[in-house]
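As you look at this complex, bear in mind that one protein chain is not there, while each of the others sits in place.
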Amino acid sequence: MDTFSFLIDGFALAIQPANLIYAAIGVLIGTAVGVLPGIGPALTVALLLPVTFKLDPGGSIIMFAGIYYGGMYGGSTTAILLNTPGESASVVTALEGNKMARAGRGGPALATAAIGSFVAALIATAGLAVLAPYLVKIAVKFGPWDYFGLMLIAFVTVSATFGSSPLRGLTSLAFGLWLGLMGIDQLTGQARLTFGVPELLDGVEVTTLAVGLFAIGEAFFVASRHLYKPEKPIPVKGSIWMTREDWKRSWKPWLRGTIIGFPIGALPAGGAEIPTFLSYTIERKLSKNPEEFGHGAIEGVAGPEAANNASAAGTLVPLLTLGLPTSATAAVMLAGFQQYNIQPGPLLFTQHADLVWGLVASLFIANVMLLVLNLPLVGMWVKLLKIPLPWLYAGILVFASMGTIAANPSVTELLLLTGFGVVGFVMRRYDYPIAPAVVGLILGPLADSALRRSLQMSLGDPMILLQHPSSAIMIGIAVVALVAPFVFRGLSKFRQDED
Amino acid sequence: MRNYFKLGLLAAVVGGTLGFGTLQASSQDLELTIMAPAGAGGGWDSASRSMQEAMMASGNAKSVQVINVPGAGGTVGLAQFIGSAKGNPSQLLVAGITLVGASISNQSPVDLTQVTPIARLTGDPLVIVVPKDSPIKSMDDLLATIKKDVATTIWVGGSAGGADHILAALVTKAAGADPSKINYVAYSGGGESLAAMLGGQATAGVSGYGEWEGQIKSGDLRALAISYPEPIEGIEAKPLKGQGLDIELVNWRGIFAGPGVEGADLDALKSAVEKTVKSAEWQAILKTRGWTDYYAPSNEFKAFIGSETERVKTILTSIGLAN
Partner (left out) sequence: MTQKTLHIPNRPTAVIAVVLFAIAFITYWDASHMKVRATYGMSASAASYFVALLFVALAIGHLISAFKPSDIEVEAADWMAVGWIGFALAGLIGSIWLGGGFILGSTLLFALTARAFGRKALLVDLCLGAVIGVLVFLLFNKLLTLALPQGPLERLF
């Protein structure tokens, strides 16, 4: 049987009324739990996994796909409306999305996120079906040196999120790098900056930092200004739907985000965050109105959201073909498969082809269901902002701390969360950008171990980074991206002087 | 190991025919809490949840709750357990060899000799592999390669100081090379190191057999040996012991009670766990999860913990991770 007829069979299974209902329930509860600040898709899926065990394998996988997409969409909803990303991959979404919401354009922001996620997931799932076996061959060839090159590119692009002052942006990034040092070093087992506290040996959770800086810091900041500059309930101006102009500005970022997200997601250590940074930077560079960035540019929501969802489909490539979970969510999905005695791996495509295509079809269906259910709900989500401020922020704090407790019930973790909240407040007050700190915490340890693994394999010879053409090219791109703006600025200044 | 399985089936059948009425009243009333000193989804967590399922389904406990206390290879959870479960017969802990290593390399004040062993439950073999087009065809080839140049023999596996690292060090030592000179590249788990193996960036790799089973069966990786002392049905690779190397290392997991739990309380726990392990429910779980039965009762397990702690300490010292 060929791919196509398997896919038809998969759809025949997925489209049965009972399964459609499972998909709808999955999407609904996934969104409902994922929308809580501090609870990202991984935790959502982990929490709801037991619910699916009660169904037959087919129904369960479909519901599972629904929960997964629902959880991801729920995470971006809070990032946009409340500036409290529930996971690291929606940090970038909060940058422009929340500005849009504050300008009364929360509806279009949510809509472009939902439709962008839909488009990206649709294309990426198709890519998964067709390209997975080939893509994975390239992905495993990616050595530590190549990862280091990719990290360098990602680091350079972070500067797009720096805001008005490079000094303050770099300081924020350095703070993230510093936090990234904390804990046991994976390569040697050496503890760094743990000060004898055993709870710090595992390092700082990215979620704790993101929720602390964004949600708790925001609450501190808004409260501190409340007396003098009371925040008015945000008005919903104009239509909650996307205008023709919005569509025109969104479709290209959706496609570009997908193209960036899917292959990086397919890398065994690619993750969902790097594509969102890259997409944001590219949209900013390509935009006809770059001055809108930082004040609510729709491209800055459309691109990263598409990249995020495409990379999520990308992580299924190593999961299904190698049995290799490359994200927390994928690890939970693996546990879900194993519950049914299905071991993802090189034999899955040959031994359980029906199941793979059933899953692909379920992803399609869940994706459609997400759009069908959530677009009408945009209006309801936007109304969240009408809750009186005291209760809104009180609720955010309760759910944010609950998310932290749920992931790790320790007082140390809560103290860290509060500490990051205070830092987030100080950073907001003195105009330090927040996102680079989160980026530093994610990229720092990855770059550190990629570089040191390379040097360990080459017995300390740094030339290994340039001997492999792929890593040499990526390092070259990073250097050009770093130097070029200065050169161009110098040139234009020079010309101005001549005038 | 096969015998345990048969014994378990037998016990289940006998238990089944005798009916539920003969079960001891005391064990039916047990209300237990099992701590998994790791986050949800990992090996200790799934072992704890499987134990929970089996104890309740086989009627050896009335209710069982699982709590997760992640952190520092399990030492955070262990420290909390030693404090809260002292003399408390309703609290149990699931842990394994990684915790032995973590206690030593983190210089933790707590270790597994401070709690009361109830039973050793499972023991999964580790596997040593090479890429499929590697010139290394056998353990002897690998040993020769190591002896020739220990620095360019690149090993990949799980985190530094874990069971994978220990096995690689033992093999290096057996090859006659200095284990402190081993070039072991640590990855966060069997997943990322698998990519490094398939990408041909390493000479040899170590992981739990189950994690790489798919690639071994599909021929993408060549398994040279397993670390289990005896051959295992369904696994082609032979034990290291059968290939002239006196190395045995099993990724075991066991269940413990708090310090100072003794007398009738301890006996009740021991018998509840023993009956659970021999129940059909537990054997079915082992089968679906692909775990290998490695049951040992309390006394034997206690001696085992002592010897394992000494052994791991010696190896970690030789590779410079403990002093």
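To keep things simple, chains are lettered A and B as they appear, and every chain counts its residues starting from 1.
The working rule: contacts are C-beta pairs under 8 Å (C-beta built on N, C-alpha and C of every residue); 3 or more make two chains touch, one makes a residue touch a chain.
This structure is a prediction, so every number in the text was calculated from the model and none was measured.
J.: Who touches the missing chain here, A:Lys137, A:Arg225, A:Lys248 or A:Lys386?
T.: Checking each option in A:Lys137, A:Arg225, A:Lys248 or A:Lys386, the one touching the absent chain turns out to be A:Arg225.
J.: Pick from B:Ala38, B:Val100 or B:Ile182: which residue touches the chain that isn't shown?
T.: In the complete complex, the chain left out is touched by residue B:Ile182.
J.: Of A:Val130, A:Ala394, A:Leu466 or A:Val483, which residue touches the hidden chain?
T.: Hidden-chain contact among the options goes to A:Ala394.
J.: Check each of A:Gln16, A:Gln190 or A:Thr243 against the chain that is not shown and name the one that touches it.
T.: Considering all chains, including the one not shown, the answer is A:Gln190.
J.: Could you pull out which residues of chain A are in touch with the chain that's been left out?
T.: Contact residues on chain A toward the absent chain are 47-48, 50-51, 164-165, 167, 170-171, 174, 177-178, 181, 185, 187-190, 192-193, 216, 219-220, 222-229, 389-391, 393-395, 397-399, 401-402, 405-406, 409, 411, 414-415, 418, 421-422, 425, 429-431, 444, 448, 451-460.
J.: Which parts of chain B face the unshown chain closely enough to count as touching?
T.: Counting only chain B, the missing chain is touched by 65-68, 151, 180-183, 320-321, 323.
Assume only the chains that are shown with their structure count from here on.
J.: Go ahead and note the Å separation of the Cα centroids belonging to chain A and chain B.
T.: 34
J.: Which positions of chain B touch chain A when the two form their complex?
T.: Touch list, chain B to chain A: 39-41, 46, 67-73, 75-76, 79, 105-106, 108, 151-152, 154, 159-161, 183, 185-188, 191-192, 194-196, 198-202, 211, 213-215, 217-218, 220, 288-289, 321.
J.: Taking the touch rule as given, give the residues of chain A at its contact with chain B in the complex, in rising order.
T.: Interface residues on chain A, with respect to chain B: 46, 139-144, 184-189, 191, 198-199, 201-202, 268-269, 318, 322-326, 331-332, 335, 338, 341, 343-348, 407-410, 453, 456-457, 459.
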